[in-house]
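With one protein chain held back, the other chains of the complex are shown just where they sit.
Our next item is subunit A:
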Amino acid sequence: MNSVSIDKNEKTVSMQPKYSPVKEFWKNFRKQKVAFIASVFVLLLILVAILAPYIAPFDPYKPNYDALLEPPSKSHLAGTDEYGRDILSRLIMGTRISLSVSFASVFLGMILGTILGLMSGYFGGWLDRIIMRSSDVLFSFPDLLLAIAIVAILGPGLNNVIIAVTVFGIPSFARLVRGATLEAKENTYVEAAKSMGAPHRRIMYKHIFPETVSSLIIFVTMRIGTAILAASSLSFLGLGASPETPEWGVMLSTGRDYLGTASHVVIVPGIAIFLTVLAFNLIGDGLRDVLDPKTKND
């Protein structure tokens, strides 16, 4: 009799939907309406970036001297620039450049910064002091000034922009991860793992790194916005992409001479930068509300 009822209980337990952290995250994230819309926008941007050559209506490099500085019309939805190139096509190709430059630099910065931060927080001592003091030195420069200095040394070009933006991202990531590491390494289970003879590398990777992931995710999304802005700024200053490249910053820079006569040349890429950076920051805010247990309100 007794065993039968136990069997029944087991069945009801197993029939309950299994708890899944991904589902829980998805449920909470959808409640963040603004961040959700922003992430749909970013997904669209990524799609545009991937499909850029196929969806661009015109060749973004090909000048058309019959249609110089034309305002938006049916054939050129966002108008044309000073060489008659279709601005919408350039914008679409620019999405690819801006996103890949910012993603690459943020992820490079994240990887290097995370490794340095983990080592710094975990081992402490002189290693910690060296890493933290060097990042203090990098912090003391205004972000963009540092990037300009690096590009000035390496020479202009998109690859060097990636390096520059990476370098000024490293110290922020290192500090963030170091803080989380200092907290995580005090856990008894870290000591328990040590008492089982686990090597440092394993403890850092398996026990400490997962603790830092949630703050990293938030920071990465925020940082992508900053990186887009930085990369565009460098290109605007003529230190990034070459003038014929359809990069958003370049488009702003070459278009600013026509601000009075054909303002769409500047406004369109300006809006693109603005919306993209805003979207990434909004996603970051939304993720923080969902992932940070301290701000969770049930």
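The rule is short, and it goes like this: a residue touches a chain if its C-beta (ideal position, glycine included) is under 8 Å from a C-beta of that chain, and two chains touch if they have at least 3 such contacts; residues count from 1.
Here is the rule we go by: contacts and distances are computed from a predicted model.
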item: Protein name as given in UniProt for the chain not displayed, "Nitrate/nitrite transport system permease protein", "Ubiquinone biosynthesis protein UbiU", "Peptide ABC transporter ATP-binding protein" or "Acyl carrier protein"; value: "Peptide ABC transporter ATP-binding protein"
item: Absent-chain contact - pick from A:His76, A:His207 or A:His264; value: A:His207
item: Residue, one of A:Ala198, A:Ile217 or A:Ile267, that touches the chain absent here; value: A:Ala198
item: Touching residue (missing chain; options A:Ser73, A:Asn159, A:Asn187 or A:Ser242); value: A:Asn187
item: Contact footprint on subunit A, counting only the chain that is left out; value: 124, 185, 187-189, 191-199, 202, 206-207, 210-211
